[in-house]
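With one protein chain withheld, the remaining protein chains of the complex are depicted in position.
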Amino acid sequence: MTCKILYGGDHNPEQWPREVWDADHAAFALARIDTVTLGVFDWALTQPSEDVYDFALLDEIVEVNAAAGLKIVMATGTGALPPWLAHAHPEVCRTDFEGRRHVYGQRHNACPSSPVFRRLSAALADQVARRYAGHPALVAWHVGNEYGGACYCEHCAAAFREWLRERYGSLDALNHAWNATFWSHTFSDWEQIVPPNALSEHWRGPNHTAFQGITLDYLRFTSDAMLANFVDEKAAIRRHDAAVPVTTNFMGMYRPIDYHRWAPHLDLASWDNYPPDEKSHARMALTHDLMRGLRGGAPFWLMEQTPTTTASRDVNPVKRPGVMRLWSWQAVAHGADAVLFFQMRQSRGACEKYHGAVLDHAGRTDTRSFREVAALGAELEHLGDAALGARTPARTALLFDWDSWWAVEISDGPNRHLRYQAIVTAYHRALWQAGVQLDVVPVTADLSGYDVVVAPLLHMVKGDLAQRLEAVVARGGSVLTTFLSGRVDRCDNAFLADVPGPLKELFGVRVEETDAQPPEVANPVQLDGVLAEGRLVFELLVPEGAEVVGTYGADFYAGTPAVTRHRAGGGGEAWYVGTSLDDDGVAWVVRRVVDRHGLTGPYADVADLELAVRERDGVRTAFLLHHGEKPVDVPAHAGGTDLLTGRRIAAGEALHLEPTEVIVLREDA
Amino acid sequence: MTCKILYGGDHNPEQWPREVWDADHAAFALARIDTVTLGVFDWALTQPSEDVYDFALLDEIVEVNAAAGLKIVMATGTGALPPWLAHAHPEVCRTDFEGRRHVYGQRHNACPSSPVFRRLSAALADQVARRYAGHPALVAWHVGNEYGGACYCEHCAAAFREWLRERYGSLDALNHAWNATFWSHTFSDWEQIVPPNALSEHWRGPNHTAFQGITLDYLRFTSDAMLANFVDEKAAIRRHDAAVPVTTNFMGMYRPIDYHRWAPHLDLASWDNYPPDEKSHARMALTHDLMRGLRGGAPFWLMEQTPTTTASRDVNPVKRPGVMRLWSWQAVAHGADAVLFFQMRQSRGACEKYHGAVLDHAGRTDTRSFREVAALGAELEHLGDAALGARTPARTALLFDWDSWWAVEISDGPNRHLRYQAIVTAYHRALWQAGVQLDVVPVTADLSGYDVVVAPLLHMVKGDLAQRLEAVVARGGSVLTTFLSGRVDRCDNAFLADVPGPLKELFGVRVEETDAQPPEVANPVQLDGVLAEGRLVFELLVPEGAEVVGTYGADFYAGTPAVTRHRAGGGGEAWYVGTSLDDDGVAWVVRRVVDRHGLTGPYADVADLELAVRERDGVRTAFLLHHGEKPVDVPAHAGGTDLLTGRRIAAGEALHLEPTEVIVLREDA
Partner (left out) sequence: MTCKILYGGDHNPEQWPREVWDADHAAFALARIDTVTLGVFDWALTQPSEDVYDFALLDEIVEVNAAAGLKIVMATGTGALPPWLAHAHPEVCRTDFEGRRHVYGQRHNACPSSPVFRRLSAALADQVARRYAGHPALVAWHVGNEYGGACYCEHCAAAFREWLRERYGSLDALNHAWNATFWSHTFSDWEQIVPPNALSEHWRGPNHTAFQGITLDYLRFTSDAMLANFVDEKAAIRRHDAAVPVTTNFMGMYRPIDYHRWAPHLDLASWDNYPPDEKSHARMALTHDLMRGLRGGAPFWLMEQTPTTTASRDVNPVKRPGVMRLWSWQAVAHGADAVLFFQMRQSRGACEKYHGAVLDHAGRTDTRSFREVAALGAELEHLGDAALGARTPARTALLFDWDSWWAVEISDGPNRHLRYQAIVTAYHRALWQAGVQLDVVPVTADLSGYDVVVAPLLHMVKGDLAQRLEAVVARGGSVLTTFLSGRVDRCDNAFLADVPGPLKELFGVRVEETDAQPPEVANPVQLDGVLAEGRLVFELLVPEGAEVVGTYGADFYAGTPAVTRHRAGGGGEAWYVGTSLDDDGVAWVVRRVVDRHGLTGPYADVADLELAVRERDGVRTAFLLHHGEKPVDVPAHAGGTDLLTGRRIAAGEALHLEPTEVIVLREDA
């Protein structure tokens, strides 16, 4: 149906008088906008009271937009509760981590376990789907909005107990899983179990629990409970529409929701890209890859990004000239088949009043911001279907695991300053700078297609993962992991064995002690040709088969191994890094690993010049994206045609890229 | 009745045995103390239970003090609830921002909407007024104490709904005002509205709301609800006394209460001066002027200050020698007709045990502190009625607006580091250093008497303000405003127009983008002869009539305008400053503005030497106050007589002022 990358975003005509609708469409035409998301926050509009549905205005909005030639992403409208619902049924509001029952306000405000909410949200989805299924403009269904947060109410407590019963079967199994004998916690009745929060197991904040087992299970339960909300609505949609893809907008590396558990239930992955700062290019690449990895490498949609500024941050800078374009092309380079904004016209009031939009409060189309939006629209139109549906040809996998994320951050000891994302992004950044085409996959993924598997902070080891990693090495591949890996089983109980537990054979190393130091303390790590630094955690390693690649330079363990490599039969290698290395150290290790497999990219030594490739039917489209602050000159890695300009580029030809410059090179066959 | 500046302060004989009363009066006589405030916290004393009033001890206190020749400021005694009231009627206690119903404790503890509290507080005021009205020693009524804080209980919720009904008339109007369509917030019944707090619209703290409209209205409602408490008590007093002025002690720049909305209900303004640090001389000048501005420039009372130290701060230094005197004269210089302390004798126990007092725990009169109090008493006695009732001859107005304060600080975007007070005090400091005689007035003030109007961060523009500012310029005057002005209407909705909305014509400039950066990032701003720095917010300005006065030096908008001046017909000028300039930058702009009107003072170039003037019947009394740490030598700006020493001073005569030195110059006619 679509023959180009979709371009547009959230559109809220219901917030504006009719004359503004016309101005919107005139502007959309200028900017080659072809897609709008409608009705994300329309519950109060379409169901003004429990017994009444009223689609008059939404019908009109749909028709007017369709008439303007726009494709429609239709929301079910359950992104926020309407006031009447919270007032009539206080149970639909959440109880927070502090145990406080909330009243009406904000969004993300529905208890996922509330029977009333589940009934009425599914009913609304049913109404919306019944009404708009089959509409020719429809390109996707958008369920809810940015699922997240948590609830700790009595409904959730009951649902949690039910979830636990299904998972554990018996209280004996549960008590064993949670190591309940410790601190006299043996449960003798399911009803004794209460959600872990500030009023029960948590002694400081969400990461400080007395019992990791219950907290970890509540994180899983919360993710599942919200997934059930999505599934409720999707089922309602599928009663009326068997074909149009159903999605919801994810939030990238968002800790509360395990997107890997959600992914099988979505027809396509989509996400909202609001990076924390202007230097997030590597991080965005990682997140795009993570989102693409949710659905086995299939293209995803960039469901939201701001054309100019955010509003909810403490400081909200404008995107510099060219940056919105550069980041949009980066999304496409990593697999996006849609580039959508939040939102079309800047809010008149409330908390997104200063969030940027395609059209500002004055509706001007002669601003820098609008001109950039329109220019990108023209480019995307020009590109047509060139890369549509194309895939990333990756031979390297980065493992990403919500369970390990949760487990390592709710752990008491060894070091609270440790953050899962910090370690994963450090290894990813090194891979990204090396120009490695990469998949980011769950720990359950089939690893047989990869030459290199990088698994930082693989704290929890579940199922047959150790065997699958061993298989990579057995066939000549490389595996890399770090300190604090192989520590706990799926219940967060320690392996009663040498560390790193089930990974010990693979890496040929044993951890005898785990030291920790405050962030300001570094221990030099001598690698071949590089003197790096370790921080935070320092494992004292005893090689049992592995060779020593790097050693600590200080403290009572000076001279002992910090980094090891285990050469196994089959020519494979298993690297173990016993401390949190600095960027130089991580880069050194990563380059040793990927170089051996010839996976290093052609621009690996040019800082911030990204090369991302999509491939379809044997045709490679290479995206050169210059994130740096200074121009660079490089020889072209391949010959081909720049699809944006039509310019022919010869292999090895000198390319000059200004900051934010983009080349979309259709490589010669 | 009074023929000199009142001198004294809070006196609590009910906390002491009789023998201490006599010691107090002996000390008062030494210090020329002539005025005491009685009974601020006497509710538990005068109404020991709901059915019983008992004025025996208070009667005695009043008589003993009157007999000692002291004037009396009589409190209604409602400054704190008595325990029996909270115990019998839990509803009188507040529910806090977190939604927690409080129990008995502290002060500032009454729910302003509680029917029980309103009934009993008014009844107590009635009893007190009935009893002491007409007493010859009475000089003022003091209602409540330091009104402040907020409550979020069900009584307040109901009162808020009533307040909204009166303000908006219909839910349609309210939904429009709050932009309720956004996030599905359309209210269909008044009962659905709940106070905005941590359990409803606020996602972080009091400044982080999802809906600015409801939060802003709740701030206004809270101010009004407490005003109703004051009005209740004042009405009770007026039933017995038609003449003696009624006041309550304000707290200067206190965000929770919009004193401009209260001012018409007071007979005289009074306030408690507890500056944040020892370098607050300019800030105190601003606050004195703000308080004087409440009642159209009429003299105010300094109701409280500490003679030595505070206790409630993290760090409580003593006032250095001479500082208490200097600051007392500063108050008089800015319009105070009373100089009162908190308190006469240091508390024996509880949280003000270490708060300074005229008499310490040992009751010594040979301490430095007491000697300074006594010396000031002698000076005030010596001054007699010299400046009493005199007014500040100001041709410059500084606009101060609680609505803008609230709106800019509860805003999501562009920069949470921005503080209204920081910007206002920066502009005031420049005016103060320039020696400009100044009024600080509300945005509703008549501006026709001013040559210069300075309106920093005029975020919200209401009513005919834009026209009144235009009129200033039209008659040759100057108006100055800054970034983030002219953004929102009275409901905090963005003007659907070019920024700065209704101010655009006046300033001849359009804001196309608003950049923000963290506090540590500066952008150089080149002004004529000064290289200043901008921070926090950077507006990208497009002149539409204005000339460029300063330009940015860095970032992608280097070379574009940062400061503009619009010369309009009539010779007036409208200055627009697009970023938060450093002190040098602000001073440069402010001097350009006031110099043109000849409003710069004679000591503008002498740091920290303040000149404040009061004028009565054509006679000017000039207060020279040296706040600096080093002595200064200056030529006298005028001839006259130093009222403190009787010394003749000739115009141009060399004056030498030591740190903290004060000259009160009755200028020659």
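Here the chain labels run A and B in written order, and each chain numbers its own residues starting at 1.
Assume contacts are C-beta pairs under 8 Å (C-beta built on N, C-alpha and C of every residue); 3 or more make two chains touch, one makes a residue touch a chain.
What you see is a predicted model; the values in this text were computed from it and never measured.
Q: Please identify which residue in A:88, A:194 or A:474 touches the non-displayed chain.
A: A:194
Q: With the full complex in mind, choose from A:492, A:573 or A:610 the residue touching the hidden chain.
A: Reading the full complex, the residue touching the unseen chain is A:492.
Q: Looking at A:49, A:186, A:367 or A:641, which makes contact with the chain not pictured?
A: A:186
Q: Just name the one of B:207, B:316 or B:641 that touches the chain not displayed here.
A: With B:207, B:316 or B:641 as choices, the missing chain is touched by B:316.
Q: Out of B:367, B:448 or B:645, which is the one that touches the chain we can't see?
A: B:367
Q: Mind pulling the chain A residues that touch the left-out chain?
A: Here the touching residues of chain A are 98-99, 178-189, 191-194, 196, 198-203, 209-213, 411-417, 488, 491-499, 512-518, 556.
Q: For chain B, which residues touch the unseen chain?
A: The missing chain touches chain B at positions 12, 14-15, 41-45, 48-49, 77, 79-84, 86-87, 100-107, 308-318, 320-321, 346-355, 361-364, 367-369.
We take it that only the chains that are shown with their structure count from here on.
Q: Can you give the whole-Å distance between the Cα centres of chain A and chain B?
A: Taking the average C-alpha coordinate of chain A and of chain B, the gap between them is 49 Å.
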